[in-house]
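For this view, one protein chain was removed and the others were kept in their places.
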Amino acid sequence: MTGLDIWMRENPLTYVWLGSYVVALLIFAVEIVLVRHKRKLTLEQIRLLREAGEED
Amino acid sequence: MKPRQKRVMFILVGIAAVGLAVGLVLNALDKNVSLYFTPTQVFNDEAPHGRSFRIGGLVEEGSVQREADGLTVNFAITDTSKRIPVVYKGILPDLFKEGKGVVAQGTVGPDGIMHADEVLAKHDENYMPPEAKDALEKAAAANAAVESK
Partner (left out) sequence: MAINWFKYSAPSTFYALAGKLIPWFAVSAAMLFAVGLYIGFFVAPVDYQQGEFYRIIFIHVPASILSMFLYLVMAAYAALGLIFNTRLSAMMATAIAPTGALFAFISLWTGALWGKPMWGAWWVWDARLTSELILLFLYLGYMALHSSIDDPRRADRASALLAIVGSVNVPIIYFSVKWWNTLHQGSTIKFSGTSMHVAMQQAMFITLAACWLYAIAVVLARVRSIILEREHQTKWVAELSEVRT
């Protein structure tokens, strides 16, 4: 038995929280950040395009 | 047919064709898709010879014996009709218990004993607190007592 095997049996709730829930919530957080970032980028891009269009 | 109906037909026929093809392939590969063989299949000579494979079933009640070295375990896997004895040296998963599901990987020697190098526990899909389990077992025992009278 490795150290990890023993540790997870001694701390099952910590293992479940850190391993599954914290990872899942981090993934959700990263996804939210990426989606918001994408929106910011898209809006900036469209404004740039329109400004370039108006100058023509 | 209008182009739209044509596209609907195309998609439906496409899904049916792919589904059929996948179904046929999976059916042909049935033995390879399944993770393990049952003891009955091993007795019917359906399991591979000379190479490692998995046997799955229940750990037979009263069959678990630990050897003096504290690591080697003898037990039998049963599907309630046939049984295969297993020798395994290593750490067993927590859920390994008599009467519970198990999957062992190894080779079966000419003596009919599987020399396993991996033993995994298979648990069921029922989730309940220990008290509920005790109550269920008591009720089952009471039922059995009534029926045997």
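Every chain is named by a letter (A and B) in the order it is written, and numbering of its residues begins at 1.
Definition applied: a residue touches a chain if its C-beta (ideal position, glycine included) is under 8 Å from a C-beta of that chain, and two chains touch if they have at least 3 such contacts.
Bear in mind the structure is a predicted one, so any value in this text is a computation, not a measurement.
**Student:** Using the touch definition up top, pick the residue from B:V8, B:L24, B:L71 or B:A141 that touches the left-out chain.
**Tutor:** B:V8
**Student:** Tell me where the left-out chain touches subunit B, residue by residue.
**Tutor:** 4, 7-8, 11, 14-15, 18-19, 22, 26, 30, 33-38, 56, 91-96, 100, 103, 118-133
**Student:** Under the stated touch rule, tell me which residues of subunit A contact the chain that is not displayed.
**Tutor:** 5, 8-9, 12-13, 15-16, 19-21, 23-24, 27-28, 31-32, 35-36, 38-39, 42-43, 45-47, 49-50
As a working rule, only the chains that are shown with their structure count from here on.
**Student:** Counting only Cα atoms for the centres, state how far subunit A is from subunit B in Å.
**Tutor:** 38
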